[in-house]
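Every protein chain except one is present and positioned as in the full complex.
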Amino acid sequence: MTDRITLQVERYRPEQETEPTWQSYEVPLREDWSVLDGLNYVKDHLDGTLSYRWSCRMGICGSCGMTVDGDPTLTCAELLTDHSPGPVQVGPLRNFPVIRDLVVDIDDFMHKLVRVKPWIVREDDDQPVSEGEYLQTPAQMDEYQQYSMCINCMICYAACPVYGLDEQFVGPAAIALAQRYNLDSRDQGARDRLDVLIHPDGVWGCTFVGECTRACPKDVDPAGAIQRYKLTAATESLRSFLLPRGAR
Amino acid sequence: MWLLFSAGGVLAALFLPVLLFLFALAFPLGWISPPEYGHVLDVLGHPLVRVGLWLLVFLALFHWAHRFRYTLYDGLQIKHRAGLVAGLCYGSAAVGSAIAVYLLWNVP
Partner (left out) sequence: MTQDTYEPRPYRRRISLFWWTERRTYLVFILRELSSVFIAWSAVFLLLLVRAVSQGSDEYAAFLDWAASPWVLVLNVIAVAFVLLHAVTWFDLTARATVVRRGGRRVPTWMIAAGGYVSWALVSVVVAWILVGA
């Protein structure tokens, strides 16, 4: 087995080109190295101009999402040995505008995140600190825990063909996070999130391709979250249609 | 609308395989001898069957309409013609359902 592997990286430098180009780098093939380690080697020893995002290097910050050999993934979680003999194709996360090299513009996702109000919303006044914390049973936490695992890495957006075709679609992570709060017993904000979710670009834009769940590095299952909300929303609107008073 | 799509999906999944297999393959090809005309007429004439079959047709057509509309958006990328696509899909489903009412009403 050789001890080198080639990374074929998609470069994009707006000041000198209008389209991305490929550039190859040969990096050491160490057993314990991830693709991110390979990129760091490039940056440190071969080409300091390569731009990319990373932080924790252990799969929790969600910064290093990129396209490796066609699949959206966390580069800190992809072992180089899994892609040997290579070359390993590394490109920016799909479905987002590319600012430079492997760095994409995440503003769209950030705006959508704010729109779904991913925080505890209370209708009554907040309980004073002296009264202690809001209590929750393990069963209640179980209801939303899976959706709380989201690290906002946006890999699901890169995998989702609907988002790729239509940037207006609210998208997997945002809806999963809305559900994380809707299903949290301490939250009273389901009404506040309704408008964003029942919009045609909200849950109704999803055609359950299921690619988001397949790609998610944290097993959040955003597709499941979305379908559950479709049922909730549909039965809610049916109920309010049949029983205009009372039900709400 | 999504509830119609879902209901259609469930009914289609449960009923269409056996019905299509029998009437499109087994009976015409003689793998199973087709039921006597009189028997089929009896079954079809029964009010529950008429209503049930109409429901199946209606929901199956709307299931198709809803799903096909989105497939056109995703596949052919024609979301800018949203109104037209939706109209054609749900419209033809409605026409089919109306024809179904007429046909099932008039079973002797």
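So that you can tell them apart, the chains are marked A and B in the order they are listed, and the count of residues begins at 1 in each.
Note that a contact is a pair of C-beta atoms (placed from the backbone, for glycine too) under 8 Å apart; a residue touches a chain by one contact, two chains touch by 3 or more.
Treat the numbers as computed from the prediction; the structure is a model and nothing was measured.
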item	value
Hidden partner chain, residues of subunit B it touches	8-10, 12-25, 27-29, 32, 34-35, 37-41, 43-44, 53, 56-57, 60-61, 63-65, 67-68, 70-71, 74-77, 93, 96, 99-100, 103-104, 106-108
Absent-chain interface as seen on subunit A, which is shown	12, 14, 18-20, 70, 94, 97-99, 105, 139, 142, 161, 164-165, 207-211, 213-214, 221, 223-224, 227-228, 231
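To be clear about the criterion, only the chains that are shown with their structure count from here on.
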item	value
Distance between chain centroids, defined by C-alpha means - subunit A, subunit B (Å)	38
Residue numbers on subunit B that touch subunit A, as the complex places them	2-3, 6, 70-71, 73-74, 77, 79
Subunit B contact footprint on subunit A (complex, rising order)	161-162, 165-166, 204, 207, 230-231, 234-235, 238
